[in-house]
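The complex appears here minus one protein chain, its other protein chains still in place.
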Amino acid sequence: MPKGYVAINVERCKGCGFCVEFCPTHVLAMSSAFNSRGYHPPHVVNPEKCSGCDLCGMFCPDFAIYGWKVSQPSNGAKKDAAR
Amino acid sequence: MLHADPKGVLTGVHFLDGDHAACEGALAAGARFAAGYPITPSTEVVERFAARIPMVGGIFIQMEDELAASIAIAGAVWAGAKAFTVTSGPGFSLMMEHIGFAAMTETPCVFINVQRGGPSTGLPTLPAQADMMQARWGSHGDYEIIALCPNSPQECFDLTIRAFNLAEEFRVPVMLMMDECVGHMTEKVVIPPAEQIEIYPRRHTRRPPGDYQPFAAGPDLVPEMAHAGEGYRFHITGLTHDERGYPSMTVAAQDRLVKRLKAKITRAAERLACYEQQGVEDADVVVLSYGITSRVAQRAVELARARGAKVGRLRLITVWPFPTAQVRALARHVKAFVVPELNLGQIALEVERAAAGQAAVVQVPHAGGGVHDPEQILDAIMEVLK
Partner (left out) sequence: MSAQAPEAAGKIAGGQVEDAPESCAPENPVEQFLRMDRMPHIWCPGCGIGTTVNSFARALLEAGLDLDRVAVVSGIGCSGRVAGYLRLDSFHTTHGRAIPFATGLKLANPGLTVVVYSGDGDLFAIGGNHIIHAARRNVDLKVICINNLVYGMTGGQVAPTTPGGAVTTTTPYGCYEPAFNLPALMDAAGAVYVARWTTYHVRQLTRSMIDVFKKKGFCFIEILSPCPTLYQRKNRMGDGLDAMKYYKEKSKIRHGAPTAEVALSKEGEIIVGKFVDRERPEYLELMRAQLSAQLGERYVETEHLVCS
């Protein structure tokens, strides 16, 4: 069981490669697929290595990826119910 | 309408110069934040404010330049305060970008310009009225402002209050166009009790967060205000924007926004028109003037009447928006307007425009540095009547 998961918003990605490069456990790689804008988004290649550290999310300039730990599904995000 | 907060009202009969009276007007109007930069002949306004405000409750900050002063007041307004700045010609030029920013973001605030001789450094200690067109057109782009012109220290007090009230009513920057003469002339100024001073309150929205749009306007074309820190989480930008305040850089959004900014004021032009007229009904000539020149003009008109001339006088108190309708109506039955100004012809151009050829417009220019001799204006009147 991986300790964490990653969610990728394929359409938002601009293929900068930060997440792939700086994932400490090399969970990600650039895919050969294209999104509708012609960028290659990342995809998960080593899911079992994901710790949910969310470094990918912290690096992503396009808010297109984030990670979360299995043990802490909320990952600190507070949903703003009223908005 | 509300009444003035007594903490800021120095009720009584005073002997003040225009600069000092303007400061008292601001305090009476509820201004509790001012940012300024020293520039002759306006500095006394903020010097007095700096001395008074700690005992009324508020802040004065002397900023590092007029660019800073003119936008610090916008910040204070969006935090909740009524705010103003004060300057003269060279500083007014520096403030132009932020007058435009205030117009574009519909930030209610007051800019006081105690005009002096120009251009450039000009005549720092001497009067002129040569920033009048600049007050209207000085910033880039299409926008409208309101400009008031006092001709006495008493009016410096009264019209400063009116300037704040109009700023709130129309969510627009308002210019108080004084001149060095009115600013440095000392006269009786009566400050009434606070309960006799009407204050237009900030048009703060009553809508809850989530339901408020900072640029959504009703039938009077003026949107409601909100302040930072109240949970509205709004966005304000100088970019062309939509009702939400979000940048929207399209032809359609530009058309919508800029036309509303203009119509907001022009539609109210007749209501905003404020002038004093005397003897115009059967006049052959009307002397149209404003500010300090109106006091000289009054003498000239008396002299002309003493010679049997049918001369009326029209003193503009609101100079922008220009009272086109009134002048146009007069133009139909007068032979000529005589327009003395402490400049080489600025408001005279507006008179020409409004008169639309139906009456002659005779300028009585003065390059600035002093006031006209009544004889100069009298000569112009008599010349027209020949």
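Labels A and B are assigned to the chains in the order they are written; within every chain, residues are numbered from 1.
Going forward, a contact is a pair of C-beta atoms (placed from the backbone, for glycine too) under 8 Å apart; a residue touches a chain by one contact, two chains touch by 3 or more.
Bear in mind that the values here come from a model prediction, so they are computed numbers and not experimental data.
> Among B:247, B:345 or B:370, single out the residue that touches the unshown chain.
Once the missing chain is taken into account, the touching residue is B:247.
> Any idea which of B:46, B:74 or B:145 touches the chain not displayed?
Checking each option in B:46, B:74 or B:145, the one touching the absent chain turns out to be B:74.
> Touching the absent chain in the whole complex: find that residue among B:10, B:236 or B:253.
From the options B:10, B:236 or B:253, the contact with the absent chain belongs to B:236.
> By the contact definition given up top, give the residues of chain A that touch the hidden chain.
2, 4-12, 14-18, 21-22, 27, 34-36, 39, 43-44, 47, 50, 54-55, 57-63, 66-68, 70, 73-80, 83
> Considering the whole complex, not just the chains shown, which residues of chain B touch the missing one?
Residues of chain B in touch with the missing chain: 2, 5, 7, 30, 32-33, 35, 54-59, 61, 63-65, 67-69, 71-83, 97-98, 101, 199, 201-202, 227-239, 246-247.
Keep this in mind: only the chains that are shown with their structure count from here on.
> Which integer distance in Å separates the CA centroid of chain A from that of chain B?
Once rounded, the distance between the two centres reads 56 Å.
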